[in-house]
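The structure that follows is given in the form of structure tokens.
Removed: one protein chain of the complex. Kept in place: all other protein chains.
Lettered A, B and C in written order, each chain numbered from 1.
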Amino acid sequence: MLKLCRFLPSRNEQASNFLLGKATKIKDTFWLSAFSCQHGISTSGPDLVANAGNFSHRRFADYTIFKGKAALSVSPKLPSFCKVDSGSSRVDRKGVVMMTFWPAVGQRKYDWQKKQFFALSPTEVGSLISLGPDESCEFLHDPSMKSSLEGQVRKSLSVTPLGNSSGYFLNLTVVNTIQKTNERFSLPVTKAEFAVMRTALSYALPHIMGWDQVIRPQLPNIPRSTPKQQSDVLPDPDFEWGR
Amino acid sequence: MLKLCRFLPSRNEQASNFLLGKATKIKDTFWLSAFSCQHGISTSGPDLVANAGNFSHRRFADYTIFKGKAALSVSPKLPSFCKVDSGSSRVDRKGVVMMTFWPAVGQRKYDWQKKQFFALSPTEVGSLISLGPDESCEFLHDPSMKSSLEGQVRKSLSVTPLGNSSGYFLNLTVVNTIQKTNERFSLPVTKAEFAVMRTALSYALPHIMGWDQVIRPQLPNIPRSTPKQQSDVLPDPDFEWGR
Amino acid sequence: MLKLCRFLPSRNEQASNFLLGKATKIKDTFWLSAFSCQHGISTSGPDLVANAGNFSHRRFADYTIFKGKAALSVSPKLPSFCKVDSGSSRVDRKGVVMMTFWPAVGQRKYDWQKKQFFALSPTEVGSLISLGPDESCEFLHDPSMKSSLEGQVRKSLSVTPLGNSSGYFLNLTVVNTIQKTNERFSLPVTKAEFAVMRTALSYALPHIMGWDQVIRPQLPNIPRSTPKQQSDVLPDPDFEWGR
Partner (left out) sequence: MLKLCRFLPSRNEQASNFLLGKATKIKDTFWLSAFSCQHGISTSGPDLVANAGNFSHRRFADYTIFKGKAALSVSPKLPSFCKVDSGSSRVDRKGVVMMTFWPAVGQRKYDWQKKQFFALSPTEVGSLISLGPDESCEFLHDPSMKSSLEGQVRKSLSVTPLGNSSGYFLNLTVVNTIQKTNERFSLPVTKAEFAVMRTALSYALPHIMGWDQVIRPQLPNIPRSTPKQQSDVLPDPDFEWGR
């Protein structure tokens, strides 16, 4: 009998660790380890890199805009797959489009140490790419949802039109009730910049959903750990509700 | 002289067996076997998997939304190709976008055993991705069309606007006149969720049509059986009319 | 010093032979040889197939619609490349989207022998995919343009709206003044079918332009003949003007 990994990980167990990371204890090496994690390969696991074959040829790229008060970087993070049987695999952790905001601390100077992440799910990507020129949207994330830390950190990303179809204003607020911090990142995004995001996000969407891998299987991707032994192969409704 | 497989299989002979499967005799293993069939490789044919080379690296991914009364999963199913000559191949069975509906049976609980499939043809995908915000469409399928069972099972998928350009209402009805069952699955799909579907379906469309394989041939795909020996190499008009 | 192939072949010397083929002397094997030509590998040249490596895994796919008076099949034809130096190559013959029309000769019966081709250039593809719901366009081709046979065969494809944004009417006229024939193929194309074409043509466009090969070089493609030894490496303005 086959053992399958869960279809959608419950957000608090796996995804939030990834998405938020150690946001409250930022280390100098976080930028690198965040990228390394994106392929489910930790820098402390060179054995996995060896297993992953060509995945040693990982490449990093993003789209970054610098504005008066903050900078924003956008980059796709692929889903990870777990083996289910005879070499087949299934999406284990869904991919995201990672937005990274960090503040300006002077003219053309930005403090990377104060960065904050906001991971867009496929549906949130769908919301952004279908946004009309005069429409707004807002996403609320609680990275610790359904854990004992629920409500400790609240993130809100709002996208509001600049007017005259000239672009959008992006506004990220991160409230940490334990640390009593309230961070805010605001950037105007021009119509041209948003068109780049819209095109790049539309391109990335089928890939963060893993559909490109259905269509053209690639090298095996090594999950960080053996998938849980469970007979539940159904999609997990908690994921969508838990937001 | 070359022997070619038929351009389009008659729906009742091959495709309907695949698309409807054993919907009236659902087994616990159906979910897995359904996916295995998607590449034209049955789980009982490990020799074919061996022949298919890298196709042992098959990957499964979909887009799933959970709503109050039902859940919906959408996933591309690639076409299969049959060899025609000296290694060349031609689309044998057209690909589809498979929609799977299953009902809620309690709060955040869904009964996967009661799922129903609805396979979107390329033209039906075209209808969905070009749907205006205030437009509707409806697709009627008879999986046993032109067989002795014609009319036994009737499926109807309707897509109607929610109003205010806020999304669509998806409604699948499956009437089985022999079993005297009438199942109905209803889900509201938000504008953001429909944008994900539209983008993913637009991405998948050239692939379920096989155009990506014209452009970049991949590994050989093993058909389940030797194509019929017939001199008729023309597209089969029955397919479109038979719907 | 490097010898380069011409950037754009003059239409009458190479392309028209390919595009029109032997339309006036249709043989039973034409369908196959037309497809074989698409990759610049003739079925009579198995040595080239051997050279082309994986190109023996050529795959054929199209999008076909059957209507009351005619059928239409659409399929991408890739450009061919010619070597320029040390393994690099450049587009030699531009790709097209090939439309094939053939008439109905009874209920659900079509005569493939009476087919006519119409090869859409990249710019003509651009015209189709940007066509507004109430707009029309018309393309005129003289396959023998600038040869001694100029004016002998005239093809005209018109695309006119059906009204109510419900699709388009495609109308191909082929007039052969020598054979004194005048063939006409007419099909209504629904909005959904045109959406499939628009999506598939948009997908195919960068590929028939060869841009995908700039971005991700693939297996070497063997040109049918050694490119002409000429020092002229400039784009050839005759191509656009000669239409």
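The definition used in the following text is that a contact is a pair of C-beta atoms (placed from the backbone, for glycine too) under 8 Å apart; a residue touches a chain by one contact, two chains touch by 3 or more.
Nothing here was measured: the structure is a model prediction, and the numbers come from that model.
Q: Using the touch definition given at the top, which of the shown chains does the missing chain touch?
A: A, C
Q: Kindly state which of the options A:140, A:178 or A:195 is in contact with the chain not pictured.
A: Only one of A:140, A:178 or A:195 touches the chain omitted from view, namely A:195.
Q: Please pick, from A:78, A:145 or A:172, the residue that touches the omitted chain in the full complex.
A: A:78
Q: What does the interface between chain A and the hidden chain look like in terms of residue numbers?
A: So the residues of chain A touching the missing chain come out as 31-32, 46, 49, 54-66, 71, 73, 75-76, 78, 108-110, 112, 190-196, 198-200, 203-204, 207, 212, 218.
Q: On chain C, what residues meet the omitted chain?
A: Contact residues on chain C toward the absent chain are 2, 7-8, 79, 81, 84-91, 122-127, 129-130, 137, 202, 205-206, 209-211, 213-220, 233-235, 237-238, 240-241.
Keep in mind that, in the parts below, only the chains that are shown with their structure count from here on.
Q: Need the central chain here, defined by C-alpha centroid distance to the all-chain C-alpha centroid.
A: Chain nearest the overall C-alpha centroid, as shown: B.
Q: Just how much do you need to spin chain A so its Cα atoms sit on those of chain C, in degrees to the nearest 5?
A: In degrees, rounded to 5: 180.
Q: Could you give the separation in Å between the centres of chain B and chain C, each centre being the mean of its C-alpha atoms?
A: That pair's centroid distance is 30 Å.
Q: Hey, how far is the Cα centre of chain A from the one of chain C, in Å?
A: For chain A versus chain C, the centre distance works out to 43 Å.
Q: Could you pull out the residues of chain B that touch at least 2 other chains?
A: 218 - these are the residues of chain B that touch more than one other chain.
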